[in-house]
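One protein chain omitted, others in place.
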Amino acid sequence: MARTAVLGRLNWQLGNVAELVQETPRVASLVFDVPAWPGHLAGQHVDVRLTADDGYQAERSYSIASAPEDPRLAITVERLDDGEVSPYLVGEVRKGDKIELRGPIGGYFVWRGGDDRPLLLVAGGSGIVPLMAMIRHRTAGKSTTATKLLYSSRSEDDIIYKAELDALAAVGDGLTVAHCLTRTQPPGWRGYARRIDRAMLEEVAWPKAQNPIIFVCGPTPMVEAVAGHLVDMGFDAASIKTERFGPTGG
Amino acid sequence: MTVQQSDLKLDGNAIAGLLREIFTMEMTTAESTCAGCHKVHAVGQVEVYMNAPGVVVRCPACGQVQMRIVKGGGRYWLDLTGIRSLEFSA
Partner (left out) sequence: MSFISRGFRGKRRDTASSSRVPPGQYVVNDFPVLSAGPTPRVALSEWTFVVEGEIDEPKKWTWEEFRKLPAEEVTKDIHCVTKWTKLDTAWKGVSVDTILEGVETAAEFVMAFSYGGYTTNLPLEDVTGGKAWVAYEFDGQPLHPQHGGPARLLVPHLYFWKSAKWVRGLRLLKEDQPGFWESNGYNMYGDPWREQRYWGD
């Protein structure tokens, strides 16, 4: 059974916004300096809390995008038009602003690395974020863990971290990346052009016998469909870790 | 009666912070045995409904309510009666 760590009280801290990176038209990364950040594992998240001057508060969770080895903490946020928090984080926040956050949080959906098992990562939309922390951790540790990423986006312009993923895949150290674009594809597109389905997973996934660790992250319907297919394909349910993203503003 | 999957449903990862406030430990790797169907799931895998006056946790196998958590007025109310047993590291 997996280990849990006694960690004590989680306190709110202030992160200083050191950099803003526009990843796609609707997605940006916020890079923080957090004094006394205790470190984190790839896959964990932070809770962010915003307070208006009349005392109104809103809290949301965001996966950490940066590798544990990175001295700065990054989150990547998709701006939702009818959102309450995301239009503030992606649009209003400036370098030098401070944001209240607490973490790192999570223990189930984490990849530490350091074992022999190959990795299968399946991402839908902003579900790529915690998986990117895993990929960055793999790179920072100079690991050669055999890793396959299957990443579903609406269009090529919506692929988050595209340049970085292309560069990492080109290194040839055991990371392969397969994209699927579900709504529109650029001319000459040779990747997948439909929602992730069983046939696609059969083509991309590791053979069962390789005993991969599998992480699936994205909107609930996608995660459940993919996890269902993987179980039907014979992967051990205990090897499949899932994290569902969705609206939490009440 | 059929049930629509996916509406507003998340998983235990979404309440990792809240559970850490209450238990002072990382709980998503804890394993919970459903009081209804007796199946065991990591807390990270349970169904979580958060868009509500409180948090409702349901068994992913049988849908029964496992936990209810209300935080308000300076207090927490925690109902764990849907969990037969919760196992986590010392």
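A and B label the chains in the order they appear, each numbered from 1.
Throughout what follows, a residue touches a chain if its C-beta (ideal position, glycine included) is under 8 Å from a C-beta of that chain, and two chains touch if they have at least 3 such contacts.
Keep in mind the model is a prediction, meaning the values are calculated, not measured.
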Of A:22, A:51 or A:211, which residue touches the hidden chain? A:51
Options A:33, A:70, A:97 or A:156, residue touching the unrepresented chain: A:97
Just checking the interface: what residues of chain B touch the absent partner chain? 1-5, 7-9, 49, 51-54, 56, 58, 63, 65, 68, 70, 72-73, 75, 77-79
Touching residues of chain A against the unshown chain: what are they? 12, 14, 49-58, 82, 84, 88, 92-93, 97-100, 250
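Just so it is clear, only the chains that are shown with their structure count from here on.
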Starting from the mean Cα coordinates of chain A and chain B, work out the distance between those two points in Å. 23
For chain B, which residues are in contact with chain A within the complex? 5-6, 8-14, 16-17, 20-21, 24-31, 42-45, 50-52, 87-89
Quick check on the complex: what are the chain A residues that touch chain B? 1-10, 45, 47, 61, 102-103, 105-109, 219-221, 224, 241-250
